[in-house]
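With one protein chain held back, the other chains of the complex are shown just where they sit.
Presenting subunit A:
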Amino acid sequence: MNEKKMRKNRWQTVIFLLIIIVLTYLSAAITSFNFVDGLATIPKAIGWMFSNLMVTQETLDKLPTILEKLAETTFMSIAATTIAAVVSLFLGVFGSKVTKVNNFLSVFARFIASVSRNIPVVAWALVLLISFGQNSVTGFLALFVGTVGFLTRAFIESIDEASQSSVEALTATGSTYFQIVGKAVIPQCLPQMISWVLFMVETNIRNATLVGILTGTGIGYTFDMYYKMLNYNVVALVTLCIVITVIVVDLMSNYVRKVIL
């Protein structure tokens, strides 16, 4: 790095920082966000949490119903993720540059992935809620659509990164398309894919809470109900249960990731 380049870099940094500061002020103005008030709220909110979000003896009576709802939500997230993973596997294989069947399918797969990923889960949940009603299937489908989008993108990237040379090797031996995909691409990318799937399971449990609040199902609904009843002790218990579930899933997936990658 010579001096001229360094000076240029410094200018770039200054301009970049200025843009960020201007944008921040603009955003604060649009949303009428007050930095001082905002930051002052943090200690206040934490103080409130410690004084009000306490799990008491009475709330423990609610534990069985909470756990039942939590199980429903967790299973729903796992089912949505697994089934989405199967669909994404096909879309990923069709969409990747290395293993595409033809250009049309490749573009089609990427298009589906992009649309279902970029429309937020909230929008899917709200639209599905209208005709599917308040039950687990609504949440399941909303999570499923979002997950397909995300996993397809992740799978396409893993396949693109990993398999170029092995595909070339197998092509040279005269293998068919299915042999190439089945014997080279999938075994090579499987650990990476499983790691993404586990990541998505964890994310979906958290998203399921959000979807639950909107569609009136599962643990999200339980939270919302007690929140609106101002029964903050139960709210604390629900939050604690969600936290424990997510952390357990996280620890398990970290272990699996460590072993397989």
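The definition used in the following text is that a contact is a pair of C-beta atoms (placed from the backbone, for glycine too) under 8 Å apart; a residue touches a chain by one contact, two chains touch by 3 or more; residues count from 1.
FYI, contacts and distances are computed from a predicted model.
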Chain excluded from display, named as in UniProt, from "ABC transporter permease subunit", "DNA-binding transcriptional regulator, AcrR family", "Diiron oxygenase" or "Acyl-CoA dehydrogenase family protein": "ABC transporter permease subunit"
Sole contact to the chain not displayed, among A:Leu63, A:Val137 or A:Met225: A:Val137
Among A:Ile15, A:Ala45, A:Val101 or A:Met229, the residue in touch with the chain that has been omitted: A:Ala45
Positions on subunit A contacted by the hidden chain, ascending: 20, 23-24, 26-28, 30-34, 37-38, 41-42, 44-45, 48-49, 53, 71-72, 75-76, 78-79, 81-83, 114-115, 118-123, 126-137, 140, 190-191, 194, 197-198, 201, 206-207, 209-210, 213-214, 217, 220, 223, 227, 232, 235, 239, 242-243, 246-247, 250, 256, 259-260
